[in-house]
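Shown below is the structure under consideration.
What follows is an incomplete set of chains from the complex, kept in their original frame.
Each chain gets a letter, A and B, in the order it is written, and its residues are counted from 1.
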């Protein structure tokens, strides 16, 4: 498993280059970022050299295609998807991720129809570049009633959806926060096969009743109540060898980026310690 | 287009053989029935001979696989599906149909996931035998709130679903009653391509406000208010060459089977007259 970062929880990062260098400096092995942006900033050769010299892997990038609204919006993102997939392949990034909101103002069944068809096409395009599509189920209870109609939020439904989408390269983006807010246990993780996990996120939660935990109020790994050692140990046991990236969606802390990187490193050191990795 | 029957609206029919002979006698060209049952009753050779001598085609058979409840129930029907598909192929029947209830007690999005996956497998098995799967959208307004959660009932959503299922041999079962209760017009039919229609049903409706029309209270073709001539003309115009079968789901009429066949024939004569077929 690789220790990874997203920009969420790192404060102001002025460039992807700084992001990559800082990640390496604080002992991380992977960052989630947009590979096309990186190539546009540095050129492909320098981008590859930067990744190699720092030992940083690009863990995942966001699916920027709008698969949640109209057909027009969906189509409008496909050309860019091909371009970012090309860039990702050039930089050896193998995962692209998107999240599933637990409720929707659209009627649920027709929206599921459209979403299934659209995500299949995204997955199939990504597949031509050797890239997997990770689907992130979102457990935060308050989001289940944020919009008019319930959609899906459980790991089990997401696994089922992967079968309905029916592309070989679709897996989970497994986030410890959503695992926790869904009331799942390590036993649920131990039933997974490594190939079912495209990417993982790690975050911690406040000591509140689960229904009160807000999606945008997460803690740094090791600062909260989630059994992150159990989470990580389970991933190791089933043979997951990918990235585990922090994504601390939370109000600003007032700390500098360097302070937040140090804090993140301390959190990872703490929760990874029992693994003896 | 072939004039077809289902047993709905025909009263007591004592055997498939009687059903086929009566259909022919009253000028029909197709019947919906279970081809495996027919082979079990008569043997394949006699079944084929009966169809040939009467000039009757088997229009469609019902998908008996339970795709609406548990995975166990779904699996339990697959062996029989293979057997009936074999029988259908042996008797040159090319269509298998199922209907979509407009609401469900299951959560809508997860049910759509399961239904998509299950119907794809059914279609793929049928496809090995050259059989198409027809999906019948159900317009009857009262069924949209019959169960806890809305599912789908429009032609447009059903067409979209066909794309999400993604098998080449899935089309619509287009029923005039559901076309009417969805408030659709001939313009909506004229947008269809013939290959999008696997099978058609023809029924008439009482002269009531659409929201009050009950699914189990239909009229014989020509006895109600639906523009069935327009329905049929549109199908001819787009090039549909398949079966149009009556399916009068209604309380018992007290008439004999022979009387009901004669009544059905009269209805077809009336609504087909403007076509000059």
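As a convention for this text, a residue touches a chain if its C-beta (ideal position, glycine included) is under 8 Å from a C-beta of that chain, and two chains touch if they have at least 3 such contacts.
Predicted model only: the values in this text are computed from it and were never measured.
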Per this structure file, total copies of the shared sequence (2 shown): 4
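One rule holds in what follows: only the chains that are shown with their structure count from here on.
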Equivalent-chain rotation between chain B and chain A, CA atoms, steps of 5 degrees: 180
Inter-chain centre distance, chain A versus chain B - centres from mean C-alpha coordinates, in Å: 45
Chain B to chain A touching residues, read off their complex: 107-114, 116-117, 120, 149-152, 157, 160-161, 163-164, 166
